[in-house]
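Sharing a structure, written as structure tokens. Questions coming.
Entry: chain A
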Amino acid sequence: MVRALLLGIVWALLAGAAASAETQPLIVFAAASLRQPLEQLAPDSPAPYVVSPGASGTLARQIEQHAPAALFASADPHWMDYLSQRGLIAPTSRAELARNSLVVIARARQHLRPLVRLQDLPARLGDAHWATADPASAPLGAYAFEALTRLGIADALRASAAFAQDAGAAVELVAHGGARYGIVYATDARLSREVGVELEIPDDLHRPILYEAAAVTKAPSTAAQVLAYWRSAPARRLFMSLGFGRAVDH
Partner candidate 1 sequence: MAPEDLSALVVSLKVALGASLIAMLLGAPVGYALSQVRRRPGAGLWSGLGLEFLLHLPVIAPPVVVGLVLLSTLGGAAPLGSWLEQNFHIQLAFTTAGAALAAGIVAAPFAARAASLSFEGVDSTLQEAAHASGAGRLDTFVNVTLPLAAPGLIAGLLTAFAVALGEFGAVITFAANIPGQTQTLPLAIYAALAAPGGEERAAHLALMAVSMAGLAVLAAQLLRARAQRGFGP
Partner candidate 2 sequence: MSLTVHAYVLRGAYRLEADLTVGDGLTLVSGASGAGKTTLLRMLAGLERPSAGEIAFDGQILSNAQVFIPAWERGFVTAFQDARLLPHASVRDNLLFARKRGRGAAAIFEDVEPVLEALGLVPLLSRRIGGLSGGERQRVGLGRALLSQARLLLLDEPTAMLDQERQRLVFQLIRQAADRCSVLVASHLEAPLANRVIRVENGKAALALSCSAQTQETQS
């Protein structure tokens, strides 16, 4: 009995390792924050696809190692450039899907004195902490500090910063009282009912937060159809309904 079980496992694994040539849905490697909109768009897509979420950097490296992705949707233009430089994406297919903006969040129903300007944040914090993603590993943190530096308050806020692994963790820190405020993406603020938006940070304080998508070189022609669909009006409406900013056509 044990032998049969072992043989069954080995067979199942080998079946998984062999390349299968049936008609499979396209695999989309997407940044985690894009998972929800792209999955909601999937049923009406001209070609079927599944979303495989991850961190933009990891996904890019995996594509470099011949991961079976047909499309790449990145939260950071840096990684799109990375693949572009290595000739791994079809250059004409690169397009903007949506934008994002930064917001300051706090725990909901707390009735804090309203935060009118971002410059008031250091004074309003006092001894408390504020949360964002670690700038060393997540683009969110980099964008946040870019805005703070532009206003000259980055140094004042560095000591009281609580760095979380990613946006979701930063939201959790604010939701459960570890941090009084947090700077996250507008789309992330909706991740938890426990937090509310205190202030929208003006877009001109940082580089544009771009979400781009492209077809991988040697992707089937259906990939281009999916890209066009993602840029269509109904798709744009969906993105905006989820809190994303409007994509800019070049």
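Regarding candidate selection, all candidates are chains of the complex that A comes from, given by their letters.
Just so we're on the same page, a contact is a pair of C-beta atoms (placed from the backbone, for glycine too) under 8 Å apart; a residue touches a chain by one contact, two chains touch by 3 or more; residues count from 1.
Remember, it's a predicted structure, so these values are computed and weren't measured experimentally.
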| item | value |
| --- | --- |
| Options 1 or 2: the chain contacting chain A in this complex | 1 |
| Contact footprint of candidate 1 on chain A as seen in their complex | 6, 9, 12-14, 16-19, 27, 29, 32-33, 35-36, 50-54, 58-59, 61-62, 64-69, 168, 190-192 |
